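With one protein chain held back, the other chains of the complex are shown just where they sit.
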Amino acid sequence: MSVLHIVNKSPYDRYSLDTCLRLARPDSAVLLIEDGIYAALKNAAASERVQQALENHQIYALEPDLQARGINPDNMIDGISLVDYDGFVKLTTDYDKSQSWL
Amino acid sequence: MATKKFLYINRKAPHGSIYAQESLEVVLIAAAFEQDVSLAFVDDGVYQLMQNQDTAALGSKNFSPTYRALGDYEVNKIYVEQESLELRGLAKDDLMPLVYEDEDDDWAEKDSIHVVSSAELAEIIEQQDVILNF
Partner (left out) sequence: MAIELGGKTYETDEEGYLVNLADWNDELANEMAKADGATLDENHWEVITFLRDYYEEYQIAPAVRVLTKAIGKKLGKDKGTSKYLYELFPYGPAKQACKYAGLPKPTGCV
């Protein structure tokens, strides 16, 4: 499989998410970690962009980072899959390479 | 040593942090080991290639002229994302000219900078063996 794009910055702090989505090919996946998690929330300014991206990409969110930030999975955009640390490791091996949008 | 395709993605403005200078140094080291090196300038990274940068009054080292040495190191695939330029009101003319001499074409001087669309850059990212972010 192609590229796993990793975003660890809040969509309201930097362009990392926007740039990632602009440069991610349709068959690539996106993993939200650390403050990148905030992009997974419903009813926020970035929600529509993420919802649109779900049409072309698998989007994952790292559950421990979600829990750490007090985010209830019910408030997450539908279609985003949760992964734990093992799942994170598996993703990095399932895809040919990872690209971190620092 | 097998040659690998290295892409360095530069997304930070040049003088506010050490990223740009560090990236350039790592690029030159990797190029000295004859790897297949490409550079991409995205987001604020496009500011790294602005013409007429002068850090004399800052009292810090001006590494801006060093980009012009990249051609000597056979680093001649320099991709600048069109969208990032446009968002900042910039065009290719605002960037410093970077050239190389093509050994296979009687040392003709050629342009190293390629302004590419997001879709083109997405393809380039896909073709790499190693991607490094600065």
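Before moving on, here are some points about what is shown:
Letters A and B mark the chains as written, and numbering starts fresh at 1 in each.
Heads up, the rule we're going with is that contacts are C-beta pairs under 8 Å (C-beta built on N, C-alpha and C of every residue); 3 or more make two chains touch, one makes a residue touch a chain.
All values reported here derive from a predicted model rather than from experimental measurement.
Considering the complete complex, the chain that is not shown touches B. Taking the complete complex into account, B:A32 is the one of B:I18, B:A32, B:A91 or B:A119 that touches the chain left out. In the complete complex, the residue from B:T3, B:N62 or B:S117 that touches the missing chain is B:N62. Contact between subunit B and the absent chain runs through residues 25, 28-29, 31-34, 61-63, 65-66, 68-69, 72-73.
Methods note: only the chains that are shown with their structure count from here on.
Annotation: 28 Å between the Cα-based centres of subunit A and subunit B.
Of all residues in subunit B, only 9, 11, 42-43, 81, 83-84, 118, 121-123, 125-126, 128-131, 133 touch subunit A in the complex they form. Of all residues in subunit A, only 2-3, 15, 19, 22-25, 28, 97, 99-102 touch subunit B in the complex they form.
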